[in-house]
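One protein chain is absent from this view; the other protein chains keep their places.
== subunit A ==
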């Protein structure tokens, strides 16, 4: 198709080319006559157009060539592709064929391998069979050998047994001969026995007689003892009776004694009353005596007092004579005393009044003293004022004089100025001068007044100071006077001073106590610290011996600790080595493990014991199994022990597996008494149970009946 299209295009292009070629010719031709313009231009344009057409043609041709080439290329491509496809197909076919071949080969290989494996297996099996056969052969050989040996042993045993039988027969013969001799001996012995028996009987009879006599003996002895006891009692009774008799004989004597005693009693009672009376009298007399003695003592004392009083009286009477106051009786004395007392009282009163007056006077004086001081002060002030006034007056007078002088001067000046004024008119300057002069004057006046005020102040200060000094002097004088007065008075010390002094004393005392307490506390603290061992580092130091026991002990302890640590480490390493080596202690001879020989022996013994145990168990089991199977086969019942003392029997001919009879062992162990327990199966056999167990009371019969029943059932069904 493409070729066709290409052809059509080629043809179309050819046509267009042709047309083009024809057109420019026509155009060239046509244009010449039609237009009569510039020919050059037309030539140029036509040439250009021709060139363009030629170019177009060229391009067309190149295009056509290229398309042709392209078509050829495409064709060749197609051909190449086709060829390649063919080759590819062929190669793929070859590949597939190769693959198939490969697969077939692989399959073959696998089959061959399988065959090989089978062959190997068969080989191995054959080998094993071979070995087994060889082993069997060996075993058979061994068995044959064993049998031969056993046979030999058996032959030996037989020969031995034969010898033994010969020996035994010989022995039997000897024994028989002995037996016969012994029989004879037996007979003889039996005869002796009979004789002995007869003797025995006699002796037994005698023995019995003896026993009876013994018994009678004991009875008689008992009787004798009883009689003796009775005898003893009777003797005691007899003794008692004798005593009673003797006592009874004493009765009349006792009666007489009683009478006598009663008489004595009465007599004694009377005497007792008398004696009591006498005692009272004696007591009364004693008391009287005591009183009399006391009275005597008092009398003595009184006499002494009387003497003393007489002495005093005489003294008093003497006083009267001594003093000469016309005293004869104590009343006079008392009167005198009273008079003296009254005089004393009067004097005291006077004293008190005087004291009070003195005090009042003093008070008035003390009151007056400040007044005096005040008045003095006032007087001084007045004086001072007066002086000030005088000074003021003097100053004023001076001032007045000065002022008058000034006035006179001023008047003179004014008069002179007035006189001068009338003549000339020098007023402004003159007025100025006047003003200046007036100003000067005022300044001087103010200066003057200032000075005067200062002077005044100074004078006042001096006056006040003088006043103060005088007041102080007056106070001093007053105090001196007071002191003088205080020295004279003794009872009028001002209570206020005393109180103040007392207060001061109390305060000081309290402080002193406080300080004392503090002192005590501090001393206790110091003591405590001293007890604890404290010291003043300024004054004391503590020394001790360098090689002292504590430091030595500490060193030793440290060394011990180090040694223990080293030992500990050493032991730990040893332990690790032991654990690593798994208990082999042959290297370490110092370890505390028992020698290995014993252990090995013991282990061997243990192993042998265990082996024996196991073998015995196996043997027992085998035997039990054999026995049970034999029982089952012979009796027809399989006997199991389900629970302690319970036996379950299962018959050979049982219809079901669960059919079983249960027997329980009653009574003591080993007696063999059994009872049948109820089971489902036994309920089906009630008839047999009744017959064989209840009536006949035989379990084996019952069991055999059951077996027969079951067997009959089986054969029937």
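Here is the rule we use: contacts are C-beta pairs under 8 Å (C-beta built on N, C-alpha and C of every residue); 3 or more make two chains touch, one makes a residue touch a chain; residues count from 1.
As a convention for this text, contacts and distances are computed from a predicted model.
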Which one, "Sorting nexin 4", "Membrane magnesium transporter", "Mitotic spindle assembly checkpoint protein MAD2A" or "NEDD8-activating enzyme E1 regulatory subunit", is the UniProt name for the chain you do not see?
-> "Mitotic spindle assembly checkpoint protein MAD2A"
Where A:541, A:656, A:683 or A:697 are the choices, the one touching the absent chain is A:541
Answer key for A:252, A:428 or A:533 versus the chain not shown reads A:533
Among A:108, A:411, A:554 or A:628, which one is in touch with the chain left out?
-> A:554
Contact footprint on subunit A, counting only the chain that is left out | 528, 530-535, 537-554, 557
